[in-house]
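With one protein chain withheld, the remaining protein chains of the complex are depicted in position.
Entry: chain A
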Amino acid sequence: MSPPASPPPCPRVLRAETLRVETRRDGAAVPLVTDATFELRTGEVLALVGASGSGKSLACAALLDTLPPGTRRSAGRVSLDGVAVAPAALRGRTVASVLQAPRSAFNPLRTIADHAGETGAAAGLRRAGARAAMREALAAVGLGDDPRVPDLYPFQMSGGMLQRAMIALALLARAPFLVADEPTTDLDLVAQARILDLLAALVRDRGLGLLIVTHDMGVVARLADRTAVMAEGRIVEGGDTAALFARPDRPETRALLAAHHALSAEAS
């Protein structure tokens, strides 16, 4: 395996501006996400944090127009390197994604190789190229040692292995950006730590731009260069992660940090 290319000297920028997501209740529009503006650069990790229901996952879904039924994006624009783009066109080739629950994110009737073939085809890879790219991607996430992995069905793998496989699929298209929506929530602590290490290594070695959605400030402290805090559908506070941890401005941020400190104090 050749070492992955070094990060490009000029970072690419994915920017979401004033995203607004609405649903309809009794005929009236109810905003779920308001004025969400954030910027993701290659080689950098942006964390989107907030309590459950604060709109972080919806903001991510709005970025790629994969909102759940019943909700729609009513305002905002997405731009890549300063040029406005259609969110749907970003999927796969520009922005790869890792979902929260690895168990349900794989079709139980299809092997890992089948999934890789599909993802590769969506990214425009030829069949032979897809096979080689899959082997390379599996090696990159630490699943390269066992030659049986591509032929395994999802139910034959552990949650941690599946999450690795999903990250491998996300790497297949060599997209410059990766969106990970709570990638470690369904995993045990050991698997969590390994996945976070893996993500950090990918950002470092491949210059990926990582948007990580989480409610776990531990994950944020470990990975994120910059952090945006969401509450009630708005980004209430954002900036450099170290500064945010040192001087939290808003009560929502303080609450998340307090919960984090309480938990880590309990653990130690």
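Here, a residue touches a chain if its C-beta (ideal position, glycine included) is under 8 Å from a C-beta of that chain, and two chains touch if they have at least 3 such contacts; residues count from 1.
Following the convention adopted for this analysis, contacts and distances are computed from a predicted model.
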### Message
So one subunit is absent here. Using its UniProt record, which name fits best from "HTTM-like domain-containing protein", "phosphoenolpyruvate--glycerone phosphotransferase", "Nickel ABC transporter permease subunit NikC" or "MaoC/PaaZ C-terminal domain-containing protein"?
### Response
"Nickel ABC transporter permease subunit NikC"
### Query
Of the listed residues A:R15, A:R72, A:R110 or A:R131, which contacts the missing chain in the full complex?
A:R110
## Note on the structure
Given A:R20, A:R41 or A:R91, the residue that touches the chain left out of view is A:R91
### Task
May I ask you to list the residues on chain A that touch the chain which is not drawn?
64, 66, 69, 91-93, 96-97, 99, 101, 104-107, 109-110, 114, 118-119, 121-123, 152, 156, 166, 169, 173
